[in-house]
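Some notes on the structure that comes next.
All protein chains but one are shown in place.
Let's turn to subunit A:
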Amino acid sequence: MQLPPALHARLAGAPGSAEPLPVERNPAAGTAPFRFAPRLVRFPREHDFFEDGDVQRHLYLQDVLTQVGGAPERPRVPEFTCQVAGCCQAFGALDDYEHHYHALHGNVCSFCERAFPSGRLLDAHILEWHDSLFQILAERQDMYQCLVEGCTEKFRTSRDRKEHLVMRHLYPVDFRFDKPRKSRGPAMPGAAEQVLAETLGDDGVPSEGDAMEVCSEHVEPPPEPAGERRAYSHRIPSTICFGQGASRGFKSTKKRNKHQ
């Protein structure tokens, strides 16, 4: 069926749409035994009208029909190593490197070197673990933000927040990215060292039942000099990223030395 070129131009917004012809109805039109009257037709989703289309859709999903989007090639490149200081992982494909980078060197906390899957979780971590002002404010108001994207609830304690996560959002009780701080109070140098010691090893398996110790591929970060406190956090500069914004990644936070 050939499309008249004028139609395209018209619907694309070309001016000069003609005045509609005058409407003039005769009352005899559509009267018995005739019954035509113009009407808008709406079909509910389960209507038979959509059967053919639905069948096409599902044939497409099941790969019976040709997929219209071609997947991009995965180029392989000569082996190279990760350039982040202390990391010596080697890769043969850019995609593998991309994932490694985001997982390990992405949203990294500069205080304790933990990596997180998203900026939101990193921000929450920094506030709750490394910000002394947060601790002071938390004594008087609800500061612990819900971790679920889109939920704006705040809580007095991290325990209350955990309960909210479990009851309201059906999160697992041992959700890996919601570990409470072990030492209470403002971040002290001693605490920082303890926290750093925790970063070695671990792969996030919950403490109950599994004694799984795994060597971290992360080199042990240098201990913070006593007395020094940083009041800001470094992020990986946004110039180093694959995609939009700053890179993201994570590392679990389970203590390595805890005995089960």
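Quick notes
Going forward, a residue touches a chain if its C-beta (ideal position, glycine included) is under 8 Å from a C-beta of that chain, and two chains touch if they have at least 3 such contacts; residues count from 1.
As a convention for this text, contacts and distances are computed from a predicted model.
Per the UniProt record, the chain missing from the shown structure is "Transmembrane and coiled-coil domain-containing protein 6 isoform X4", taken from the list "Sister chromatid cohesion protein DCC1", "Eukaryotic translation initiation factor 6", "AP complex subunit sigma" or "Transmembrane and coiled-coil domain-containing protein 6 isoform X4". Not every partner is drawn; the one left out touches subunit A at residues 1-4, 6-8, 10-12, 17-26, 28-30, 32-46, 49-74, 95-96, 98-104, 106, 115, 117-121, 148-151, 168-172, 175-177, 202-206, 209-210, 212-214, 216-218, 241-245, 247-252.
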